[in-house]
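With one protein chain held back, the other chains of the complex are shown just where they sit.
So, chain A:
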Amino acid sequence: MWGYQPEPGILPPEENRRFNAPFNMATIKQVINEAVERVRMPTPVRLRDLIRHIRAARTAAEERAVVNKECALIRACFREDDSLWRCRNLAKLLYIHMLGYPAHFGQLECLKLIASPRFTDKRIGYLGAMLLLDERQDVHLLITNSLKNDLNSTTQFVVGLALCTLGAIASPEMARDLASEIDRLARSPNAYIRKKAALCAFRVVRKVPESIEIFLPATRSLLTEKNHGVLITGVTLITEMCEKSPDTLAHFKKLVPNLVRILKNLILAGYSPEHDVSGVSDPFLQVKILRLLRILGRGDPETSEAMNDVLAQVATNTETTKNVGNTILYETVLSIMDIQSESGLRVLAINILGRFLLNNDKNIRYVALNTLLKTSAKDLSAVQRHRSTILECLKDPDVSIRRRAMELCVALVNHSNVRSMITELLLFVERSPEPEFKSVCSSHIMHCADKFSPDNKWRLETLLRVIVAAGNNVRDDVVSSTIQLISDSPRELQASITADFWRELCVDKIDRQPLVQVAMWSLGEYGDIMLYDSEFASKLTEEEILDVYQRMLWAPQNNIVTKQYALLSLVKLSTRFKSALQRINRMVEQFGSHLHIEMQQRGVEFTALFSQYDHLRPSLLERMPPIPNTKPKMDEMGGDSPEMESLVIDQVVEQQDSSNALLLLLGTSTAETAILPDTNINSIENNQDLLDLLGGLDGPSLNNVDIPKAPIHKPSMTVFEKDNLKINFEVEQTIDGGYEILMTAYNFSNNQTLDNFVLQAAVPKTFVLKMQPASSTQLPPTGEITQVISIKNPTNGVLRMRLRICYSVNGQTVTEQAEVNQFSPTS
């Protein structure tokens, strides 16, 4: 009747089936009143007409004009509190809202419509409420009352509307206020209401986990139901409860036989047209039950045992030609892998995933890779069997699939397959157009090579190939790690790898700063070995090498960092090469007037090394001793020589803008001074410089400087203070960049005891957090609890921490949160 076709004309009364004699007087009066109303004020344009007008607009400006005009009319109507057209106006406003125009002025009108006795008004009112309000709105107080009224309505559809709205926009306050109403409706004899109430309860539990207890009794009847709507919503509700509370989880374990029975009936029952989806009986319900079984069986051998059979049955009996069947199989595999299932069943699950990998449907392949990745942590050997299929997926045109395949491949690398896998991954790096993949994968390759490489030569060659393949997308950790590895290699290897880098350097290509950096570093250190000790000697001259330096130093595509590598490397060559001193001196001199202030300073300083401090030059520029590979891995610039530090240190700070790099540099610098007596003069100055530099830096690094000798400070900081509870941290940084934190919780109250005190901490994924048991869980008046938190920091990230503090006082559970972003113990 509201089609966008022309409206039918007015029917004469005798043909209008709705106009009959007993039509009561009230309605007639209403119609007359409305007619009068209409004379008084022009009828607002109809919803479909408005949509038509807006769609007829040819430009955005035209559309805006139509919308603005209509909005003004709607506003005027709202202001006059016109109840006759409110519904239509709001519907129009909702359309306008969808187009992206502001519609907040309709919020109160939604509430008025909801309060109207007419069903049409309510339907549009609730729709508006779901679209225009969300749980952040203050109007919620007002809506709660209307909802309460409608939840008690005798019309099931009015109750349904209220429940639906509640499910979409319930805030924690509303959830608390209406929980008992929802519980009542969840026991209603009417299935239509019961299923909606069950999902509302699901939302309430999600928002307010304490409310589990309210709904616990009502869940009992939900699973004995025949109606699938009630069953599926019941299972959803129970799943949420189990995820939120371990007690409830234990409580529901006894349900496993019921669930198994329902699932069995679904598989074995014949065709039922109502719930059939291409030959599978109610896949929606099956998936939900499988998921609940997974949660119930996780880590519990006995419960898992009870579901082994049915899982095997689902896994073997499900039709796999359609997406529906695969949906169920996918969920089954997840369940099998997650519970304590039999080994035979696990093999079956992995094989299902293997079949998925060969499926034509991309979506199926994607979930297969995703699931194998999750599984690989537990059952690597089973996944290995599908390696070749997975490698094929690296070539998939779809980004999502490729990303998954790459991650999975990395997880599959081990000692025996490292050569072939890395070759594939290197090809992948070369091929992928996405810079993100290049950088992530290059780091992955480096770590794999680090862990599994058969020998150093291969590892270095791999690193070289990564740096070549990934170009500018190589992360800094790859550069530093390569430099470290080269410095730690035997002499022949140093010569040959330097030669390899030299060859790559001579290939004209852009976008390869990391390659140039490593090549420059190696040439500076081992240029002489390469030139005079290896087979290169006959083919290459010092002049040729210096030509390349000249090019690199002035090439506009090289960035300042790379040029600094090149300049320092060049100066080093002055003591390594036999006949190039004059030319090097001239080349360095040119930098005395370089536009970039850092380069200029280096230019001037190095020039001084050639003239008045010439006697210092040989010892200053001596070959680097092997850089020890300190674990946790030094990333960033950790591999640089101590001599280099005094020269490039500010550049490093500028480049990376993180004090972590500096921490590392300091670590190495002090280590080097200890090892190397003959660089003493230099390193003393060096440390002076560093200390000066540190004046301008913030806390953590300062603290770190103290570590080798000075006594360790244990300053205390307050991370949480509320009511009578105060939590202090005494932070101590360990030498490897981690933290040892002594947590002390004080109770300042004179009479209240805090029971069940639990402190939970979360840190970014790059950190490893370990918490010792607390000294107690009870915090007596004026008492205290201590707990040691140790944090490993393998990547030298910036530590942040989120804390959750739970305790109960007078039987009331209190949960608090805090965040600590600054771990600089001194200031």
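Everything below uses one rule, namely that contacts are C-beta pairs under 8 Å (C-beta built on N, C-alpha and C of every residue); 3 or more make two chains touch, one makes a residue touch a chain; residues count from 1.
Rule of thumb we're sticking to: contacts and distances are computed from a predicted model.
The protein name that UniProt records for the chain not on display, among "Multifunctional methyltransferase subunit trm112", "AP complex subunit sigma", "ATP synthase subunit b" or "RAB6A-GEF complex partner protein 2", is "AP complex subunit sigma". Touching the missing chain, out of A:274, A:455 or A:508, is residue A:274.
Contact with the chain not shown here comes from a single listed residue; of A:233, A:733, A:747 or A:796, that residue is A:233.
For the options A:110, A:124 or A:383, the residue in contact with the chain missing from this view is A:124. Screening A:326, A:389 or A:462 for touch with the missing chain picks out A:326.
Among A:143, A:169 or A:296, only A:169 touches the chain left out of the display. Listed here are the chain A residues that touch the chain not shown: 1-4, 7-8, 10-11, 13, 16, 18-19, 27, 30-31, 34-35, 38, 43, 46-49, 51, 55, 87-88, 91, 94-95, 98-100, 104, 118-120, 123-124, 127, 130-131, 134-136, 155, 157, 160, 163-164, 167-169, 171, 192, 195-196, 199-200, 202-203, 206, 228-229, 232-233, 236, 274-275, 277, 282-285, 287, 291, 323-324, 326-327, 330-331, 362-367, 397-401, 403.
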